[in-house]
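With one protein chain held back, the other chains of the complex are shown just where they sit.
Note that the chains are named A, B and C in the order they appear, and that numbering of residues resets to 1 at the start of each chain.
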Amino acid sequence: MPIGVMLSDILASLFKKPVTEKYPYVRELVPERLRGELFWDPTKCTGCQLCVKDCPADALELIVLDKVNKRFVLRYNADKCIYCGQCVMNCRFKCLNMSNEQWELASTSREPFLVNYGRDEDVQFLLDRAAKAGSEGPCEKP
Amino acid sequence: MEAKVVPQKFIVPIGPQHPALKEPGHFEFTVEGEVITGATVRLGYVHRGIEKSTEDRNWVQNLYLLERICGICSHIHATAYVLGVEALAEVTAPPRAQAIRTLVCELERIHSHMLWLGVAAHEGGFDTLFMYSWRDRETVMDLLEGLSGNRVNYSVNVLGGVKIDVDEKQAASIRKGIDFLKERTTYYMKVVTTDETFLGRTRDVGTMSYDQADALAAVGPTARASGIPRDVRSDAPYAAYPQFPINVITAKGGDLAARFVVRINELFESYRLIHEILDKLPVGELTTRVPRRIPENEVISRVEAPRGELFYYLKSNGSEKPERIKVRTPSICNWATVMNFAVGLKLADMPMILAGIDPCFSCSDRTVVINRTNQSQVWSWEDLRQYGIKYYR
Amino acid sequence: MDITESLQTAQDLLNQWTSGMSTPDISRLDVTLAPKDLKPAVRILQKAHWGYLSAITGLDHPPLPVLPDDKQLAKEGTVEMLYHFCEGAAILTLRVSVPYSRPVIPSICEILPYASLYEREGIEMFGVTFRGTPNTEHFVLPEDWPNGVYPLRKSFTGFNKPAQSPTNPGLKSA
Partner (left out) sequence: MNLTIPPLIALLFFPGGIFLLGSGLLYEYVDRKLVAQFQNRIGPRWFQPLADILKLLAKEEVTPEGVNPQLFVALPVVALAAALTAALYVPMFGFQATFTFRGDLVVTLYLLSMMTLCIGLAGANSIDRFSIIGATRTLTQLFSYEAPFLLALLGPAIVASTWQIGDINQYAMTHTWLIVTQPIGFIVAVIGLMGKLELPPFDAPEAETEIVSGALTEYSGRGLALFRIGKDVELVIGLTLVVAFYLGGLGNPWVFLLKTLVLLLITAGLQSLFARLRIDQTVGMWWRIGALVALVQLLAVIIGLFIGRIF
């Protein structure tokens, strides 16, 4: 009648280091394929909207300022994003990628979760337009 | 609470909030002393209305919605769905994609069974086994994270293939992890089959004979522990299972101990299969094109989730969105077995028996559309959203 | 038993009640039945040990919108219940269709007790009455769900106005 079969294991643990990870004091390496925050490269985008169409969480919005001159701003709602990577998959021009460095995204305010990607002047133009329209800020949908 | 106790009918409620259940479900056990004389179940505390929501999203978006039915067996839901959609669109994913899907399925099964081993041990008050099995489960979680980039909701599948590839480095780390797990699993097998105190809690507890399991249409490891060789992976092989056949694991006992044995033996089977897939991984493309509009048809897709047979019914109407998606999860099938076997058992065994079928509440609850707040108003999704926005401002 | 053999057996068993039959793919057989024939059909399957009931799927077929210049009479909406039986790789589907005006299907719980959960779901989601089902309590919907609202029917698109619920007025001020 064997009892206490785990005896050897628990005795061994007595002299082992606990396996508990001491995050955030000690950070483990994250895998290369980790899907963190989304980044967008405005130079390659053609404005096909495929990323927006298939986003399961409606986290993406492509604002077309000038279709001919390829002036786009990608509005990315990081708080809605479910980090599935479908947009990256959909993009035929490889202008989207998910970072494996930016993944500690928690924040106490809402501002960091709304990201406008694009050329600086385009983003500024958009913000100015929003300010002129008298709305509360970039949080409002146009 | 009423200020009196009716002695002849003493009901012990378990849930919706209860330390034994990490997920919300409500059970009422009528007890006499320690012996149970009646049992009822009420689910629906985490209904999210997924079946209805699918009708509002396109075929690609639904993949991620359905993947989130269950956090533990997310990949298998996505697999059932993509196999169904591919059948509707009359395309077949390339062999390499199918093999990688199968590989992730098996890794997920390992993680689910290890998780179950820990939970079941914890329900029996054996916290040491719980801690150890979850510690070792981290190995497979890390493998999945390294492979897909995420610990849960791997999003490996896309319509028509998979997103990720397995290179030699990945394969080597998987082989290494699996070999470590194999050694640990051998040890856990020894613990659950020989430790007298643990066997005292599992042997002849919640026994379900072959005929009973058959009559109640049990699925998955619950059925296989009663000797029913029911496994979709071998009955109706899908994905890469035709090329990589499995041996169906069964046990005779039908009690809790048998369910432990079946699940642990399935772990060994998964290890074997993973090695085999890695050795003979077909070369080729990872994806194939799937049209955005799916022709009108209906299809049934069955896969073997870690908990048992997962059943998808998909109906398309020729548009970008599905007409109807029905999901029947294995937990639903197995509830009947628990409720039928509770009577006559001891209250102390109940948490373990509940855990014994490996219930998944988020799997069982998935169809309600609208949430109810404590204000007792019926709120629409939009109202809730507005409320949430107001609340956080 | 291989797939075709299983399906042939099922077809033979059900022949007398069948009002329509199709094989959408190699492993499936769809059999259309009248509601009154459902119980004997399920009983004969159970007696012959043909598989197990894997799921009951509900399908809503709403009435097609009638255009003003269309002379055709509006067709009544129907609810179709699909009883999926699985045996190995073979899937047999019994299709039972009932009109909105009289959505009554006999319950199969006395033959297959475990069908209760699926039937309760059908009651709540599609408003089908299963005559003789042992338990009609809410299984997945909240207790104070309004009567006559069936979420999986196509006509249901959500509640727009927050309805007052009589059950718990005390918390309203919260």
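Quick note on the criterion: contacts are C-beta pairs under 8 Å (C-beta built on N, C-alpha and C of every residue); 3 or more make two chains touch, one makes a residue touch a chain.
Note that the coordinates shown come from a computational prediction; the quantities given were computed from them, not determined experimentally.
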Touched by the hidden chain, restricted to displayed chains: A, B
Chain not shown: contacting residue from B:87, B:281 or B:347: B:347
Contacting the left-out chain in the complete assembly, out of B:195, B:304 or B:323: B:195
Hidden partner chain, touching residue among B:121, B:232 or B:278: B:121
Touch residues of subunit A, complete complex, unshown partner: 3-4, 6-7, 10-11, 13-14, 16, 18-20, 22
On subunit B, residues whose C-beta touches the chain left out of the figure: 1, 3-5, 10-13, 18-20, 31, 33-34, 121-129, 131-132, 135, 195, 197-198, 200-201, 346-351
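Here is the rule we go by: only the chains that are shown with their structure count from here on.
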Gap in Å, rounded to a whole number, between the CA centres of subunit B and subunit A: 28
Subunit A-subunit C separation of Cα centroids, rounded to whole Å: 42
Contacts with 2+ other chains: residues of subunit B: none
For the subunit B and subunit C complex, residues of the former touching the latter: 42-44, 47, 49, 51-52, 55, 87, 214-217, 235-236, 297-300, 302, 309, 311, 313, 315, 324, 326, 328, 332-333, 335-336, 340, 365, 367-370, 372, 374-383
For the subunit A and subunit B complex, residues of the former touching the latter: 1-6, 9-10, 19, 31-35, 53-57, 82-86, 89, 98, 100, 110
Touching residues (chain side subunit B, partner subunit A) in the complex: 57-58, 60-65, 67-68, 128-129, 132, 135, 138, 142, 145-150, 153, 155, 158, 163-164, 187, 190-191, 194-197, 392
